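This part shows chain A:
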Amino acid sequence: MLRLRRNLSRKYWDLKMASRKTAKSRKAEKKVTYPSAAAMPPMAVSSFDMSYNHTGTWRSLKPKIDYEKCIYCLICWKFCPEPAISLDSVVVKGKEKEKPVINYTYCKGCGICWTECPVEAIEALEEQR
Partner candidate 1 sequence: MRKVLMGNHAISWGALLSRAQVIAAYPITPQTQAVELLAEMCAEGKLDAKFVKVESEHSAMAACIGASAAGARAFTATSGQGLALMHEMLHWAAGARTPVVLANINRAMAPPWTIWTDQNDSLSQRDTGWMQVYCQNNQEVVDSIIQAYRVSEQALLPVMVVLDAFVLSHTLETVDLPDQEQVDAYLPSFDPEFKLDPDNPRTFGGLTAMDGYFELRYKMHQSMEQSKGLWEETGREFGEVFGRPYGLIETYKTADAELLIVTSSTIASTARVAVDRLREKGRKVGLLRIRVFRPFPTEEIREILSSVKKAVVIDRNISYGSSGIFCQEVKAAMYNTANRPPIFGIITGLGGRDVSSTDIINIVERTDSKPLPDSDIIFEGVTIQ
Partner candidate 2 sequence: MEEIRFHGRGGQGTVVASKVLAVAIAMENKYIQAFPEFGVERRGAPVVAFLRINDEQIYEKSRIYEPDHIVVLDPTLLNAVNVTEGLKEGGWIIVNTEKRPDELRQLGNFKIATVDAYAIAAENGLGSKTAPIVNTAILGSVVRILGLCGLESLIDAVKSEVPSKRDQNVAAAKESFEKVLGFKNGE
């Protein structure tokens, strides 16, 4: 019986195992379109992230952080829906702080950051195109 199991599994399942890839979501430079049905997985299963989609192009107003005014409260970072604000580390007045940095590749210019900023340190500039 064990032999039969092995035979069967070789026949049907080894092939599948061989094609198994450990691919996690990969970064994609552009929208992936499979060249053929044969190249596609059997079902609509994702293999790539959304990083190709540069939503910064949606923006008509561009937020600009004035780090002179910034109190490093991180409210802008907290409320960013993209998230297009990442945290950098800086030393301010001898203290290590987390500094919000806007990633313009993805910032859609929604304006939540400049609306919520408690010290009006974020300016909305007309997008130059």
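Throughout what follows, contacts are C-beta pairs under 8 Å (C-beta built on N, C-alpha and C of every residue); 3 or more make two chains touch, one makes a residue touch a chain; residues count from 1.
Here is how the candidates were picked: all candidates are chains of the complex that A comes from, given by their letters.
Here the structure is a predicted model, which means the values were calculated and not measured.
**Student:** Which numbered chain among 1 or 2 touches chain A in this complex, counting any copy?
**Tutor:** 1
**Student:** Along chain A, where are the residues that touch candidate 1 in the complex?
**Tutor:** Result: residues 1-2, 4-5, 8-9, 12-13, 16, 19-20, 22-25, 33-34, 36-37, 40-47 of chain A touch candidate 1.
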